[in-house]
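Right, I'll just put the structure down here and ask away after.
Every protein chain but one is kept in place in this view of the complex.
This part shows chain A:
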Amino acid sequence: MTPLNILLVLSAGLFFAGLFGVAARRTILMQLISLEIMLSGPALGFVAVGAYHGSVEGTGMFLMVLGLAAAEVALGLAIYLHMRRATGGDSDLAHRLRG
């Protein structure tokens, strides 16, 4: 196991920790926090590979992931605040969509 291998394993671990959170939690707010953790796993992978090859593409991809995470958090929290009165923040109760 070289350092890059270990870092990639850790980034996969971060991703799967977040995936477990999204699947196991029923509170929408906790699922959003888990989504953040899911997105930070690939970010670590991109930066590690970029540093390994000495290229800036890794950091560039990290910035793309960051933009995605920022948009996702803003929209997700707005939708959560909207749905909270109808469902109490429980995603199991939000199985029926209405415009």
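Going forward, contacts are C-beta pairs under 8 Å (C-beta built on N, C-alpha and C of every residue); 3 or more make two chains touch, one makes a residue touch a chain; residues count from 1.
Following the convention adopted for this analysis, contacts and distances are computed from a predicted model.
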item: Protein name as given in UniProt for the chain not displayed, "Molybdopterin synthase catalytic subunit", "NADH-quinone oxidoreductase subunit J", "Putative succinyl-CoA:3-ketoacid coenzyme A transferase subunit B" or "2-hydroxyglutaryl-CoA dehydratase, D-component"; value: "NADH-quinone oxidoreductase subunit J"
item: On chain A, residues whose C-beta touches the chain left out of the figure; value: 1-14, 16-21, 23-27, 29-30, 32-34, 36-37, 40, 43-44, 47-48, 50-60, 62-64, 66-75, 77-82, 84, 89
